[in-house]
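Just one protein chain is left out here, and the rest sit where they should.
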Amino acid sequence: MADTSLEIAEAAQQDPEAAIKIKSRGVQVYYADNHAIIDVDVDILDKTVTAFIGPSGCGKSTFLRCLNRMNDTIDVARVEGTITLDGEDIYDPAVDPVQLRAKVGMVFQKPNPFPKSIYDNVAYGPKIHGLARNRAELDEIVERALRRGAIWDEVKDRLHAPGTGLSGGQQQRLCIARAIATEPEVLLMDEPCSALDPIATAQVEDLIDELRQNYSVVIVTHSMQQAARVSQKTAFFHLGNLVEYGDTEQIFTNPRDSRTESYITGRIG
Amino acid sequence: MTDISAGVPPTATTEPKTSLVASDARTRRRNAAEKRFRAYGMVAIGVGLFFLIVLAVSIVRSGLPAFTETVLSVEFTVSEEQFEDAESQILKTAVYEAIFVNALNEQLQAKNLDVAFDAAAIGRLVGKPGATIRTFFRENGDQLGQPVNFDLTAASRVDGYINGRVTRDTLVDSRFLQGSDLDLVDALIEAGIVKERFNWNFLTGTDSGVDNPGGAGIGASVIGSFFMMLVVLVLSLPIGVAASIYLEEFAPKNRFTDLIEVNISNLAAVPSIVFGILGLAVFIQFMHLPQSAPLVGGLVLTLMTLPTIIISTRASLKAVPPSIRDAALGVGASKMQAVFHHVLPLAAPGILTGTIIGLAQALGETAPLLLIGMVGYVAREYPEAFLSGFVEPNSAMPAQIYTWASRADAGFYEKAWGGIIVLLIFLLAMNIIAVLLRRRFERRW
Partner (left out) sequence: MPVLWILLIVFALAAVGYVLGRQRAVQSVDGDARRLHSLPSCYGTNVALFALIPALTVLVLWLLVQPMIISNSVVSNLPEGAVADDGSLSLVMSDVRRVADGLSLAVSEGEMTQTVATSPGTAFEDVAETLASVGVVLGSSVDTTVLRAAQEYRAMTSTGRVAMAFLVILIAVAGLTFALRMTQGRFRARTMVERVILALLIGAASVAILTTIGIVLSLVFNTVEFFRLYPASEFFFGTTWAPSFSGRGGASDLGVVPLLWGTLYISLIALLVAVPIGLFAAIYLSEYASPSVRGFAKPLLEILAGIPTIVYGLFALLTVGPLLLGVFGNDGVGWMQGGTAVMTAGLVMGIMLIPFVSSLSDDIINAVPQAMRDGSFGLGATKSETIKQVVLPAALPGIVGAILLAASRAIGETMIVVLGAGAAAKLSLNPFEAMTTVTAKIVSQLTGDADFASPEALVAFALGMTLFVITLGLNVIALYVVRKYREQYE
């Protein structure tokens, strides 16, 4: 329990715009011999939706996975540079990636509910992190998460049906609810709508907007329209470089870099 | 769950924010559980490998003595007069034996080793040396008067004494070996007369009957196994490949092909002893094929191996990409031509590998051979000719090992372990060939 983190948390409460949640400096990622991320510096703000855009293979998903050390599960991946969460280096050897991931939750490209009931899917995170002292508390956490995931009304009558039986959009919202249930501080979303139809996409986008009230959300997306719709900050990646980072409006209306302009006008990508 | 009211406060977690670096008690507990779980896995692997090592060590340690034999190597001279004299006697071999005993005595005394022994003790140690010596000189008259070196094979219990299988404590005096004989053996060892040499007879010889473990060889049963494998190869490869081609390339989806599929997957899991019952009932009782014949063994093993070969052949056919078939059909080949001219040659290495592995499995199979009479039969002779090798009764390697293992004389156990080494060398060779084939011809599409 370090004092600094408390101060930062308090600062964030006072002035949401100014609070920097995640700060990365000189981040490099290598897959075996392949230099996938080159020297990325970025500050991700609290209670803000940040979008990572760029052509496929530009490294935006790779960088996203660095933020909660999901790259640890890939044997050949190597990360250099510093990434701090509330001022603490997340690649410090003393940091347990398990604790980190409890704070930095993740939602994946394809909905991946566990082959368990809807209730057990959501209760899984709180159970392993010991967030509930008894059954009633767990029930409460599950309900809260499902409500915040904007799926409560659709599943409240069949909480014990398998999560795999839901439709694609419902599954993805279930996965978001599952991620919220562990009370993370940051929520990473890796192209959360790419496997969904337009209606489900709109529902998830609405949800992301609501989540901004409580969390810092980072979303990787292929769709520039989506980035423009949901994010306040946008980072444009190209060939492993962070080309431009700024307010979403500025990026889309007045890009400073010619590559960004080429991309948003459809000439590269 | 449903009765909880909707008025849950939307406040976030009540717990204060925690540092990433300081791990709490719960995390420590979880990480300890993680380490424990990982350790279970390592222990499981360790236990598995430990069993493998124990198995390997006990095979090698118990089996290697089967490849050596103990001989009494004695050099002595028989003069022409002695030969004439012996040939004029009624008990000719007894005279030669006396000459041998004298020679042995002299050599022992020359080294100041004084042990009393009689011809009976010699008989227990090396059988009847007189006959061997007489035969030698009758055939090689020109060697008379010159020193000749005789290597006389020692009895299996003497062998056991030297290998540590028989000890003074466990030895029970019998007509095979007595406690007093061991003093003689010790003296002979000290005199350098007892020697170990490679037991070629074990590899080339035939089974010897229930009371002569020393003379038992595995050669005849290797030939029996060879003929069986020939039958398996000749039948299961064409039938297996044909069946796989049909199922993979031509079979329409209907009840009949479903039936075949279900049959194949079930046959692959039918206990091997049931195939033995099939062989006994159909091939021996119904068709009156000869018992203990490699032909019958081969037929039974063919039926057992077919599912394995079909499964692996189908996998190899499946691995050939459809674009190859399309290309052949595109230039106007018939479906049959596309399969036989293009798909089959491309799948051939995989099919061959699968077949060798199937054969290796069949080579080690024992249970069905018990029922078709390959175990009761004592394989004393090699088959006379190539064709009769299929129908003459014979044993097979695993059956021979079982026969030895179930005999009362512990001397045979050593032979059984030795037989296992021979069998495993064959299996190893076949598997290495299969691996090399796969490495050499494996193609990634």
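Order as written gives the chain letters A and B; numbering starts at 1 within each chain.
Note that a contact is a pair of C-beta atoms (placed from the backbone, for glycine too) under 8 Å apart; a residue touches a chain by one contact, two chains touch by 3 or more.
Keep in mind that what you see is a predicted model, and the values were worked out from it rather than measured.
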Contact residue for the chain not shown (choose from B:234, B:259 or B:436): B:259
Listed residues B:131, B:210 or B:273, member touching the removed chain: B:273
Touch list for chain B against the chain that is not drawn: 30-31, 33-34, 36-38, 40-45, 47-49, 51-52, 54-55, 58-59, 62, 238-240, 242-243, 245-247, 250-251, 257, 259-260, 263-267, 269-278, 280-282, 285-288, 303, 306-307, 310, 334, 336, 360, 363-367, 370-371, 373, 375-376, 387, 398, 401-402, 405-406, 413, 416-417, 420, 423-424, 427, 431
Interface residues of chain A (partner: the chain not displayed): 68, 70, 73, 75, 98-103, 105-108, 110, 112-116, 124-125, 128-129, 175, 178-179, 182, 188
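Criterion: only the chains that are shown with their structure count from here on.
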Intercentroid distance (Cα basis), chain B paired with chain A, Å: 60
Residues of chain B that touch chain A when the two form their complex: 1-2, 4, 6, 8, 10, 12-13, 16-23, 26-27, 30-31
Partner chain B, residues of chain A touching it in the complex: 1-2, 5-6, 9, 85-86, 88, 90, 92, 94-96, 98-100, 103, 119, 128-131, 136, 139-140, 142-144, 147-148, 156-157, 159, 183, 185, 214
